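Missing here: one protein chain of the complex. Every other protein chain is in place.
The first chain written gets the first letter, and so on, giving A, B and C; residue counts start at 1 in each chain.
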Amino acid sequence: MIKAGIIGATGYAGAELVRLLLGHKNVEIKWYGSRSYIDKKYSDVYQNMFEIVEDKCLDDNMEALADQVDVIFTATPQGFCASMINEEILSKTKVIDLSADFRIKDVRTYEQWYKIQHKAPQFIGEAVYGLCEINREQVKKARLVANPGCYTTCSILTCYPLVKEGLIDPDTIIIDAKSGTSGAGRGAKADNLFCEVNENMKAYGVASHRHTPEIEEQLGYAAGKQLTLNFTPHLVPMNRGILATAYASLVKDVDYETVREVYDKYYKEEKFVRVLDQEMYPQTKWVEGSNYVDINFKIDPRTKRVIMMGAIDNLVKGAAGQAVQNMNLMFGEDEAEGLNLVPMFP
Amino acid sequence: MIKAGIIGATGYAGAELVRLLLGHKNVEIKWYGSRSYIDKKYSDVYQNMFEIVEDKCLDDNMEALADQVDVIFTATPQGFCASMINEEILSKTKVIDLSADFRIKDVRTYEQWYKIQHKAPQFIGEAVYGLCEINREQVKKARLVANPGCYTTCSILTCYPLVKEGLIDPDTIIIDAKSGTSGAGRGAKADNLFCEVNENMKAYGVASHRHTPEIEEQLGYAAGKQLTLNFTPHLVPMNRGILATAYASLVKDVDYETVREVYDKYYKEEKFVRVLDQEMYPQTKWVEGSNYVDINFKIDPRTKRVIMMGAIDNLVKGAAGQAVQNMNLMFGEDEAEGLNLVPMFP
Amino acid sequence: MIKAGIIGATGYAGAELVRLLLGHKNVEIKWYGSRSYIDKKYSDVYQNMFEIVEDKCLDDNMEALADQVDVIFTATPQGFCASMINEEILSKTKVIDLSADFRIKDVRTYEQWYKIQHKAPQFIGEAVYGLCEINREQVKKARLVANPGCYTTCSILTCYPLVKEGLIDPDTIIIDAKSGTSGAGRGAKADNLFCEVNENMKAYGVASHRHTPEIEEQLGYAAGKQLTLNFTPHLVPMNRGILATAYASLVKDVDYETVREVYDKYYKEEKFVRVLDQEMYPQTKWVEGSNYVDINFKIDPRTKRVIMMGAIDNLVKGAAGQAVQNMNLMFGEDEAEGLNLVPMFP
Partner (left out) sequence: MIKAGIIGATGYAGAELVRLLLGHKNVEIKWYGSRSYIDKKYSDVYQNMFEIVEDKCLDDNMEALADQVDVIFTATPQGFCASMINEEILSKTKVIDLSADFRIKDVRTYEQWYKIQHKAPQFIGEAVYGLCEINREQVKKARLVANPGCYTTCSILTCYPLVKEGLIDPDTIIIDAKSGTSGAGRGAKADNLFCEVNENMKAYGVASHRHTPEIEEQLGYAAGKQLTLNFTPHLVPMNRGILATAYASLVKDVDYETVREVYDKYYKEEKFVRVLDQEMYPQTKWVEGSNYVDINFKIDPRTKRVIMMGAIDNLVKGAAGQAVQNMNLMFGEDEAEGLNLVPMFP
């Protein structure tokens, strides 16, 4: 049995980790860390867990935790993991960080976009960017995995094959993304009240959202050169789901089959990436509750652009599901264990 | 492996059966019956099943199906199962009918509320009302199970212990129930369009809803005498979930502990019934996607009434989940196999 | 021009008052009071008012305000109005209090249900309960109007005629009410976050909600004797709208026409009360954005009960609209001025 500890277990991503790990046959959750709810029954915070989880919330002492578990998930605000991690912890346990602390290789870029000082730059080099479909082999050997952001997972996987194969001009990429509200977390902010979000829609973080450099870095590796792109997130009145609509100029005349082959080259063997049939576009509902990424594309011969679309459940493939997938790789488990979830409809 | 066939596999309840049976380790779905979509890929109708189900839809020939499977689920409109079933089918296979055809013992009551003639009254006596928590032993031996309605499952389980133990006057029971819209099915009716349902709420079937006699019959068995009650369903803008709020006059002065003990007497050992802690009231979200019924109550000393509340996912405990639970009992499987689902939140 | 001041202008009810008063041809808003947003532009708090309202928020100094306006609306938490009001204020200006401070005549009942000490009991006697359809003449002469609660407006108007005419046994009344989330206000509470409310439903304040004594008092006047009843509010995932479903035992055999006549007796001439055609049940959407109350009923001969249903927009007839209606009566305006709003659909 893999013994797991979760720091930040009472946020939405943390709670989703609990849901998924409870269905994993080789994992035992030993630590429900939540600074705000110490000593409170976890199932009093998440009543869906009533009679399922009997544990109480514990503090976020990462050092103490490292002695007791094989893997620590940090589903915590930016800066927390970097401020706590050290060599001793990493020598005892594996760490999967769901925050952005170790996602960006250039510490200046991190500090510039996140407006905080990085407390553990010495581990940035070692950390593996945990996008399993792309970095599978490195993840297997990692002690520290930087679990990708929700928007970034969806955006990168949607564009990756065409960037990698040079079918599109990377400097023309524009990603217009839409997200459900669980991505905003469980903090009590007036902006996220039901009456403010429901029957409403808006862009936010325009030309300044912090997932931008993460997408640029990863797609830059695929392109073999630095790139800049536009990324605009939008808030949509639903709980779960991200839909990314990406636009780019094709560098040559290609037909459907050519582009399709490129997608298949990278994703045909990938269980969690489903490239849909022609003319079937991704819908967030079709992946809800599951670890799938649904992808498709459309060539527009009039403008010589391709429109690429991807959909995920932001709490699963965009957070907790991908974290479990990374854990499975790191511990030699079947990559899909605990993740054989049929999307729930309606 | 239990071989299963589903007639009506492309309705919402049918699709939920598919989702649940795919997660059952001893079941193989052999037949996706759907008159409207014959020869169409099932995953073209329910795109969440893409790359999960490769089968095509078949017709609804129950006789042919009986030769091939161990159990048939009929998730079909009222009257279908009764018009198809016969002794030969029942001699070859077990049948779990999700419609109302075999729920009501008095055929005249059925015909009066459903406005159709019953085509197979000879099987009504044999059919077992598949509310597992109450009729477990009979279900185990049944060939034909009448799977309870969604409102009725929630209403009966919420009130049953207090009726059975004579704590309330059964003729004072009033059940005010609220349901998400998936209970209305996938038929293309203007009344169920997004813009008609969203940001709206209404009562319907007032004093005339067809689940009324089903609730009355089952609670009547518990009371040991016939009873009449008021049942009012309401449509609420959400996909899944039923909340029943039931009112009844207490026949004697009782305190919290006494009533709690009565609930515990019937449900303490029941995995799928969760009687919540005092002052924690059921919320539909806390059971979404799962087979749980969450129940609680409040005594009002001012009016000498008790308010009982229950919540289910109408597609799981209210339909497909209960059907799987019945199947498990009928085939000697672990009653919870395929149903160990943690409710999804948010 | 009537000069109006609003204290609590940045809550949802306050903002709705602004919306309505802006459409009133004889009113000028002179004071947007909001302690939390002093000196901030009102349209920065409510961006829908951009280029419509240029004023800044002011404090909640009721004495200063009384010198400048003809009417003060207090859309403030319980206790505020009672703590501020005095004879001098009332000698200069009329006050319409949207809180509960002056709704309940028995100060002990108020203090018991609201758990606060009443700071101005000397004005309780004078205050008029501003349910215009019932207390029209008193409202016209009032200096201080207690604007009814949202649930209470809907509940009382739905039941009033049958109670008044003695058709139902008042001690059998059970009111099961459902509300959209704007009734919970704009405070940043985790319970009211989008992801907590959306796709969810629950009862709350069971047998203890503070609108209960208000309903009991007013229906008690109609019955000519004290009564106790059950009132259960529920939270529903929509912005606006209350639906009350009320149950009561009929004291004699009556048919549809008899009950209908009783409703017509009280409401036929009432512009804002619409008793619907037979078998058409109220839907909250049909009154959204307007001051209407839609009402209907159904007799259940099986249980000898009548089911009464009413729907309002909680922010209009349940708060700001009714306040404007009261103001119109108090100032001799056309009662419907500013309230000729066609419900918005969808």
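We adopt the following convention: a residue touches a chain if its C-beta (ideal position, glycine included) is under 8 Å from a C-beta of that chain, and two chains touch if they have at least 3 such contacts.
Everything quoted here is computed from the prediction, not taken from an experiment.
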Shown chains touched by the chain that is not drawn here: A, B, C
Residue touching the undisplayed chain, where the options are A:94, A:274 or A:305: A:305
Contact partner of the left-out chain, one of A:37, A:114 or A:281: A:281
Contact partner of the left-out chain, one of C:118, C:178, C:240 or C:298: C:240
Interface with the undisplayed chain - residues on chain A: 171, 174, 176, 178, 180, 195-196, 198-204, 206-207, 228-230, 232, 234, 236-241, 243, 245, 247, 281-285, 288, 298-300, 302-303, 305, 307, 309, 311, 346
Footprint left on chain C by the chain that the document does not show: 12, 15, 18-19, 22-23, 44, 46-52, 182, 199, 239-240, 274, 276-277, 280, 283, 285-290, 294, 340, 342-346
Contact footprint on chain B, counting only the chain that is left out: 12, 181-182, 186-190, 192-199, 237-239
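Simple rule for what comes next: only the chains that are shown with their structure count from here on.
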Distance from the mean Cα position of chain B to that of chain A, given in whole angstrom: 36
Of all residues in chain A, the ones touching two or more other chains: 12, 182, 199, 239
